[in-house]
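One protein chain omitted, others in place.
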């Protein structure tokens, strides 16, 4: 299939490479052009502008960092005007519900399909085509890109007929991840104060009641206090909680855990931990209890 | 081994039956005597008082509901006076850290061993001897009851040389369970407001990032709004969060998630949900957002 | 002085009337023109557009509802282009810190003075020229409009050399008002549960330790459950807490009380109380405790 791929961060690069290897005709674009080099070597064409990547494509996939990047690359970049009528845009980014609504209207106005397909998983998982992908959009639009999604994901999960359905699943899921980390942060601070190490406590929990990847992976980082390099930066987690609170705000859904997370993440950022791993949230709980001075 | 077993609720009965079947000489006591009948049929002796159950036992195991029950059955019941010097008391109950400290001192004064061995697991799991058990106490005392613990648990986990080490693991673990439920409550309220059902959302999370028993089991109850009969009563969960907050208070560990849980559980109890399952915490989040009126 | 006045809600109308009566040459504009009628009868000129109100004015005062109204009336309305170079814009609205920063840059680019002058007080107070006004801006700009501010306020308080200084004072002050209401809400729910009425409790507090207007006025509304008509609508209070949280976010200031307020106000709005008085926040606390069912 003739594809445009916009946004070549760690995740986007891995995803685009999967599509190139699967034999699709992929034209890529990235704000800083050097990120396109490895893709070019795999056989992708490199576009000079987002619009050029989109021109003539049956499907445009984008993996951008946040609302602002979407506005700049896609909207200011002229992607919607460049895409052929009837083509489908698959947005993999985690963005605000407000922007999702705006994009739905804009794509409709341009005669384009719009599919929200946010992903769960890290770059190595993406490179293997093993992501978990929540997919929301009109069945006809989804059908056109189903093969691409199947190439990218081990689990392609239909969230509903609206892009909003998939977007909220990602926002709610990221909230649950941060909440799991905070619960480990408070729990291990408590056990440490009574003589049980975080490694021991999380070792038990992560092998029994909480034997799930989130607890095992983030728990290990907390236990080892290994917050750098970040797998997922704390500042991004803070942004995502903001998306959750804003989504709750718009739909009148109070979220007290999200409010606590917001404040604790903000405190971590004020302390200089924004570029550490999200699990550095555990530093806040430990510092409040002055564990290190005991 | 000659054993006294005190407290025959659903959990205690299941655990005592495992020990009887394993060939131990078990004398049981329960406040309401009818609960002892099935054990008697299996071959246990039935004592008329807690002290009688403890007299001559090498080990006394107790599984009581809360601090008050421990004070009444064990302390007022004369168990410590009745136990032979050098015998070991294994306390399976979830009790306050303050009472743990008091019991440590009392057992020492009576020349008795004291092992805290709180358990994770429901009655059917207990009946199969497959509990997860955190064990804290002096190595010599633990050694004397190791065979009993191995009979009761699939995972017998050494928490440390002090009973406090095991007690805090149970309190912290129960806090994490309640936090996981609240995070699902808020997340599903949010997704429902945007058109994704709790069943769908939890189905995805519970089979990927959160593929752990806690999320799967409680998540199913939330999705099906099946809060009765309770697997674990909400009022007990509220009591356990109180134990966590008190433990944090005594050790100067702030716990903002626990504070939110306290209030939400209290709101649930005020609304009459104390005897529903702990997962009924999800009703609070949904009611605040008036989901049912949409 | 030749003045343009933009925005004739209850507050703006009262303030504009003070200036007309003080002998200034005032041209007014409002989105819905009928609000200008009473001013016209007092001697004001009525402009057809915001730009017309601003044309030739030495000072333009604006009292608009929120960020959006400022963007529409002032920015889209061409006010900055219409004002003579060197003229001063006095903004009385409570707006986001982000928009304050944007307005500072825009006025500078247009060669205009910019003074933030948010007010505390209700319409009857405004009509008497007895407002409390926090004033922020360059001394030269403030000096040009000092006489106008003195006519409007009983207390004209210099907050600093930057418009941001005054803007944050208003946002922080409104947060404190909402916090005072929530503290009365929780306290009276507690006393009522133990047999002391809200009227009695607030009567004591408001005449002793908390003998201040905020506690007396809002306290009276809480005690009498008289939430309609609103003196200050709950939905506006919710908006203001959002401004506080956003200001804290941008400056990395965690605000846990503001987070609680956000959720409680959102719950009130979900329950249909958005157009009631801000003191209806007390309904949330009472409802959670099911006071009415006791």
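A few comments on the model shown:
Chains here go by letter, A, B and C, matching the order in which they are written, and residues are numbered from 1 within each.
The criterion applied here is as follows: contacts are C-beta pairs under 8 Å (C-beta built on N, C-alpha and C of every residue); 3 or more make two chains touch, one makes a residue touch a chain.
Since the model is a prediction, treat every value here as computed from it, not as a measurement.
Within the set C:62, C:264 or C:283, the residue that contacts the chain not displayed is C:264. Among the residues B:9, B:213 or B:254, only B:254 touches the chain that is left out of the figure.
Touch with the chain that is not drawn comes from one residue among C:247, C:265 or C:278, which is C:247.
Residues of subunit A in touch with the missing chain: 256, 267, 270-271, 288-290. On the side of subunit C, touch with the chain left out of the figure occurs at residues 97, 120, 132, 134, 155, 157, 159-160, 162, 164-165, 167-169, 171-173, 175-177, 179-180, 182-184, 186-191, 193-196, 200-201, 204-205, 207-215, 244, 247-248, 251-258, 260, 263-264, 285, 288-290.
For subunit B, the residues in touch with the chain missing from this view are 242, 245, 248-249, 252-256, 259-260, 262-264, 266-267, 269-270.
The criterion applied here is as follows: only the chains that are shown with their structure count from here on.
The chain occupying the central position, as judged from C-alpha centroids, is A.
Chain centres here are Cα means. That of subunit A falls 37 Å from that of subunit B.
Averaged C-alpha coordinates put the centre of subunit B at 53 Å from the centre of subunit C. Along subunit B, residues 256, 263, 288-290 each make contact with two or more other chains.
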